[in-house]
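Here the complex is missing a single protein chain, while all its other protein chains stay put.
And then chain A:
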Amino acid sequence: MNQFSLKHFIVRSQALALYRDIMRTMMKIEDQDYRKEIREWARSEFHRNRTLRDLGEIRTQVALGRRSLNELKLAMRMAS
């Protein structure tokens, strides 16, 4: 019944971990408007890709998200 393999499970955990890191980083932002913007960006990106089933595509998206998060963290560090 469950078509998803262990690899899918692992990739799903990585995606959730990325979402978690984005949310934790977002909590550090003082500006409420910017915080909302980041939350909306993360939600729309993840929801847009939620129907992906191909492991390669999912991994690519997670990697892109990681890169975006690193850029965000860098921007926050430079702003403070």
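We adopt the following convention: a residue touches a chain if its C-beta (ideal position, glycine included) is under 8 Å from a C-beta of that chain, and two chains touch if they have at least 3 such contacts; residues count from 1.
One rule holds in what follows: contacts and distances are computed from a predicted model.
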Protein name as given in UniProt for the chain not displayed, "Acyl carrier protein", "Small ribosomal subunit protein uS7m", "L-lactate dehydrogenase" or "GATA amidotransferase": "Acyl carrier protein"
Of A:Met27, A:Leu55 or A:Ala75, the residue in touch with the unshown chain: A:Met27
Contact partner of the left-out chain, one of A:Lys7, A:Arg43 or A:Arg67: A:Arg43
Touching residues on chain A - with respect to the absent chain: 16-17, 19-20, 23-24, 27, 39, 43, 46-47
